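For this depiction, one protein chain was excluded, whereas all remaining protein chains were kept in their positions.
Naming follows writing order (A, B and C), and every chain is counted from residue 1.
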Amino acid sequence: MAVDLATMLGIYVYALFALGSYSFTYKDNSFFKFAEHTMVALSIAYNASVAYGYIRFTAVQPVITGKDATFLIPLVIGALFIFFFSKKYFWLYRFPIAVITGTGMGLAMSGTISAQFLDQVVATVRLPLYVVDKVLGFRPMDTLNNWLIFIMVMGTLAYFFFSITPESSLGAATSKLGLIGRWTMMVAFGSAFGNTVMTRMNLFIGVYKNLLRDYTSFLGLAALILVVATLEGQRAKKAA
Amino acid sequence: MSFYKRKELPIVITALCALLMICAYFFKIPEAKSASTTVQTWMLVMVNFSVVVGFVMVIRMHKRRIDKRQPGDKSWLYSVWLIVLLIAYVLLGIYGVESTRTAAPTNDWTFNWVFTNALVALDSAMYSLLAFFIASASFRAFKARTKEAGVLLISGAITMLYNAPAGSAIFGPLAPSFNDLGDWILNVPNMAGFRGILIGAAVGAISLGIRVLTGRERGYLGAGE
Amino acid sequence: MSFWKKLEAVDARVIYLILWIAIGLPLLTPLYLPLSISPDTVNYHKAIEALPAGAVVAFGMDVSPAGYGGELGPQARATAYHLFTKPVKIVFVSFWETGAPLIQDVWKNRFVADAMKDKKYGEDYVNLHWIPGSETGMAAFAEDVWKTVPADYKGTKLADLPMMAKIKSVNDFALLVCIETGTPGGPEYLRQWQARNRNLKMLVGSLGVSVPANIAYMASGQYVSILRGGRGATEYQYILKIVTPTDVQGSDAMTMSHMVVLVFLLLGNLGYLATKGQKGGKK
Partner (left out) sequence: MLETGRVAQLFFLIVICAAVVYFVETARRGKLPKLRKVPGLDAVEEAVGRATEMARPVVISTGIGGLTDVTAPQTVAGLSMVGYVARLCARYGAELIAPARQPYVIPVETEIIQTAFNEEGKPEEAARASEMVHYLSDSQFGYTIAYLGLLQRRKPAAHLMIGGYWAESLQLAEVGFNVNAIQIAGTANTHQIPFFVAACDYALIGEEIYAAGAYLSKDPVQVGSVAGQDVGKAIALVLIVVGILLTAAGIPVLTTLLRS
């Protein structure tokens, strides 16, 4: 299969950076540092480029063509970000930050109360504590699960009460309930642990698959990086 | 110090913007709604300027490293590479935007090539380093030293077996029951635990919001008076 | 030195090498290990099947390259394929700057490209590219699409895209599919989109790490269903019958990698129990 030069070069660049990153598991070396610095540079430059594109066509264009001059306002306020680096005019930098924080905070607050507070409460409230199916009759397992969810949600909430001290009877009850919560969360975190393993492994498998597209670049670069890292390690040992 | 240089004015602006958003969400006031949409679209323009801060900060820091280089230490060369690449890729991005007359620099072939082959590789590989660390920590650090850690690890092990596509197969005819157990962990204790955490986090987010609104939380405005 | 102590003192690099080999094997030859399909994936599939003709679907490609390179790429491609085989209108959009260019990468997939053949850009689907501002961007989009996005990814004005004539705000969408890496993602859509349009159904393509939290949103009915990480992606591919040998290899590799971690966990803990009390000092 004929592969054009750009694709081939792409495969090599991909392998260089992927293996350079992985070489950290062998030892810290020049390839890893090179990969790390490249990543910082490219990600900041990428974000800056798309930001430029957005400003250019959403705000600057309408102002230049006279279609919507009001965009001059955010352009000017946004430009105040530059004063972040001025000791004297630092205070100007606070204006765009104030607008951005305020808008974001206001939106998050109004949305959170329904999406993460009330809807979660309502979902718990709706659980029947005695489950009867029209066809199958009484459902003991579902009933038990609903009871468990009810108690475990309360336990988790109770665990995070901090202003009730355990001396009072209410405090003693809360801390007992909270104990259930702590155990519930241990099971939940176990589940989180297992699922994190899945994500990380899948990501590695994804990169591994891409590396296997071409054996020459994969094995060749891997060998090169291993040799260089070993030599560097020996030199560092001698120097020390 | 003059009034407008202090933090009070920005705090008032923060509060006003937040209140506008809240009003527009809860009340049927057409003026508030259209004002809030306008502020939102303005904010989308403004927020893009913040990349300048990161951009200049990283260049400054690496310039300092180059200036302070020690004889015999070659690590300053990485800083040179970082600065050169950073500026070159931004210039390429601007060229891409201008030459294709679109907001997306990735419409430029070269810019997109670097994105797909270099940035995607780096991002994926750096984050997947964790796969290795999880493997070694599983062997060397994740020990059931307490009952809690024991419960966590057992729940984790069941989840892993359940997640592995062929994991439950080792149970042979009992595989469906094992899958039920995996589902149960996810849907009952895990769900209940995370529901509690979510409700707590929602309250925490609202609390942070009101502290910012009332000027009791000022970290976001930077140091100084 | 006892056996267990020697085992515990093993160089971490040996462990890393075992991982390379264990995952490499199935990637070289597929083992065709069995797979079962979870109810969430079935429900995810059903929700898209149930879409009426002409329904407008938002496709939120909110991914980082790392998310896409791992679990979310296969999810996004399978979901796009499924949607393109249905008589629905799709609006692709991204609130992650890195996600937007990957929309085109999804279209390049063999199955997706095949399903797209009969669809017309501008009439059946559009790509509105990237919207900045994270959660604020979502709110602005929800309230007024046209004001937030003046043009699509190629710079075409929305007025020149016929299907956009009927799409003005979040109320015009029947379904949102969000393929999410992190923040902004599902919870932000809940706060800004579903809070404004209570009839908006949501499907979430979730990274494994986010599954435990997302289960709570699913149990409350806020999400119709989710795809559970890489496992969910593979199951979905099986349901849609778009599994390639490479996918099978990936799925086998997933099994192998999990087994490796499980064996390490088991050995490490056996060693710990066997040498407990010998160590001293440490509780």
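As a working rule, a contact is a pair of C-beta atoms (placed from the backbone, for glycine too) under 8 Å apart; a residue touches a chain by one contact, two chains touch by 3 or more.
Since the structure is predicted, the reported quantities are computational estimates derived from the model, not experimental observations.
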For the chain not depicted, the shown chains it touches: A, B, C
Hidden partner chain, touching residue among A:P62, A:G171, A:G220 or A:G233: A:G171
Candidates B:V56, B:L77, B:L92 or B:L208 - the one touching the absent chain: B:L208
Contact residue for the chain not shown (choose from A:R126, A:K176 or A:R235): A:R126
Touching residues on subunit C - with respect to the absent chain: 198, 209, 213, 281-283
Missing-partner contacts on subunit B, residue numbers: 22, 25-29, 61, 126-127, 129-130, 133-134, 136-137, 140-143, 145-146, 148-149, 152-153, 156, 197, 199-201, 203-204, 206-211, 214, 216-217, 219-220, 222-223
Contact footprint on subunit A, counting only the chain that is left out: 24, 28, 36, 40, 109-110, 113-114, 117-118, 121-122, 124-130, 150, 153-154, 157-166, 171, 182, 185-186, 189-190, 192-193, 196
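The rule we apply is simple: only the chains that are shown with their structure count from here on.
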Chain nearest the overall Cα centroid: A
Farthest-lying chain, centroid of Cα atoms versus that of subunit C: B
Separation of subunit A from subunit C, taking each centre as the mean of its C-alpha atoms, in whole Å: 14
Centre-of-Cα separation between subunit B and subunit A, whole angstrom: 4
Gap in Å, rounded to a whole number, between the CA centres of subunit C and subunit B: 17
Sequence positions of subunit A contacting 2 or more other chains: 25, 46-47, 50-51, 54, 57-58, 100, 103-104, 107-108, 110-112, 115-116, 120, 123, 188, 191-192, 195-198, 201, 203-204, 206-207, 210
Multi-partner residues of subunit B (each touching 2 or more other chains): 21, 25, 40-41, 43-44, 47-48, 102-104, 115-116, 119-120, 123-124, 126-128, 131-132, 134, 153, 156-157, 160, 163, 186-187, 190-191, 194-195, 197-198
Residues on subunit B engaged by subunit A in the complex (per definition of touch): 4-7, 10-11, 13-22, 25-26, 38-56, 58, 75, 78-79, 81-83, 85-90, 92-94, 96-98, 102-105, 111, 113-132, 134, 148, 151-160, 162-163, 184-203, 205-206, 208-210, 212-213, 220-222, 224
Residues of subunit A touching subunit B in the complex: 6, 9-11, 13-15, 17-22, 24-25, 33-59, 70-71, 73-75, 77-82, 84-85, 90-91, 93-113, 115-117, 120-121, 123-124, 145, 148-149, 152-157, 159-160, 181-198, 200-201, 203-204, 206-207, 210
Contacting residues of subunit C [partner subunit A, same complex]: 12-13, 16, 19, 23-24, 27-28, 66, 69-71, 73, 97-98, 100, 130, 132, 134-136, 139, 150-151, 155, 187-188, 190-192, 194-195, 207-212, 216, 219-222, 228-231, 246, 249-250, 253-254, 257-258, 261
